[in-house]
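This report refers to the structure that appears directly beneath it.
The complex is shown incomplete by one protein chain, all other protein chains being positioned as in the whole.
Right, chain A next:
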Amino acid sequence: MHTIFLIIKREYLTRVRKKSFLVMTILGPLLIFGFYAIIGWAAVSSINQKKVEVVDESARFVDKFKDDSETKFTFSKKPLSTAKKDFVKEGYDALVFIPKNVIEEPKTVQIFAEKSVSLTLQHNIEQAISKEIETIKLSQAGITQKIIQDAKVNVDAQTINLSDGSEKSSNAIAMTVIGYFCAFMIYISVFIYGTQVMRGVMEEKTSRIVEVIISSVKPFQLMLGKIMGVALVGLTQFMLWILLTLGLFTVGGAIIGDKAERGREAMQTNSAMAQNAPELQDEKVKNNAIASVMQAVETLNIPLIVGCFLFYFLGGYLLYSALFGAVGAAVDNETETQQFMFPITLPIIGAIAVAQFVIKDPDGALAFWTSIIPFTSPVVMMVRIPFGVPVWELILSMVLLVLGFMGTTWLAARIYRVGILMYGKKVTYKELSKWIFYKA
């Protein structure tokens, strides 16, 4: 057992000390952050407060329009003709004209703007006016504020339902993004770290150190030590990425914090408004995609996702890296690896292809089977997990994955122990299958 730790330590330290590890560790989060920063910037910069001048001839709406992060209303007593002439010069983006007879003829409300007015703004103004008119008409009909307040209990219940519904729709985006992101990370890292194992084995074989080492340790210990050492490198890299990414987002968040904060306020205002006007929320949520996705992320079971990610990363990596290691042991040089790499990588490439269909139908038969079979489950199951997977399926998939990597490790070890001492021989599949049945 002691020797395995020595091997793990060496495999780990030689890799972690490499410059390329440092570069990848720093570059990774920068790329991720850069990616998000661009999206965030694009989304946030669209939140520009619009100045709107209101000419209210009916005088019923003064101060009824609430300012928010998107719009600032200013009421003026100027006649429409002057206001129309001057509002652009005075720095307003739009002019709202409410005629005297608005209550009788609501369709006479007009919005003037130099550039076309955003649908949201139009919607906001229409909503505010119609709600005010509604209140007025209701009270004219003898329905007091109190009755409305009483009625609101029901409306509130309705709101919760509706907001659940809309949360789901924004959640679906978050689930898709997170599921696919995790699946892709597993796919990439199985390749990156699996190849590292393969190269490590080949390096030992071609530099002939392997004979010295296995006169001290069992070939199986050497193989396992290498696989575990590289796994730790992978986990270290992920940890550093997560920490660095969090750090970057904290620092980066402080810089663009002002704008982000406004975005969040807008979100809150929206939900406050939504209480009064439930049908508004759907529209609003879409306009505030980032904030809503962030909110949706918070509703996901993050510990489960992170836990499963680590499990499936390790499981998938162990399953494939053993096979990669066997390939490294079987060949004499890099070019020969191609013929063996192809069949090994086929299932995981297939898995990432299938993942796109699984996203659309996370509970279908395809999703079920590919997330149970160990060769594809690390990728496909990660796609499904954010959408919710029955516990028994998860457990079955995990158990099979553990059995799967035990199986591949056993198989790989049989090939490995023969291969590392075999030089100058062009290896065929027939040859490999013979090795499996050799006595030690």
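Throughout what follows, a residue touches a chain if its C-beta (ideal position, glycine included) is under 8 Å from a C-beta of that chain, and two chains touch if they have at least 3 such contacts; residues count from 1.
In the analysis below, contacts and distances are computed from a predicted model.
Asks: Looking only at the UniProt record of the hidden chain, which name from "ExbD/TolR family protein", "ABC transporter ATP-binding protein", "cytochrome-c oxidase" or "Sec-dependent nitrous-oxide reductase" is the right one?
Replies: From the choices "ExbD/TolR family protein", "ABC transporter ATP-binding protein", "cytochrome-c oxidase" or "Sec-dependent nitrous-oxide reductase", the unshown chain carries the UniProt name "ABC transporter ATP-binding protein".
Asks: Looking at A:94, A:113, A:133 or A:210, which makes contact with the chain not pictured?
Replies: Answer from the full complex: A:210 touches the omitted chain.
Asks: Contact with the hidden chain only, please: which chain A residues?
Replies: Touch set of chain A with respect to the missing chain: 3, 6-7, 10, 14, 203-204, 207-218, 421, 423, 434, 438-440.
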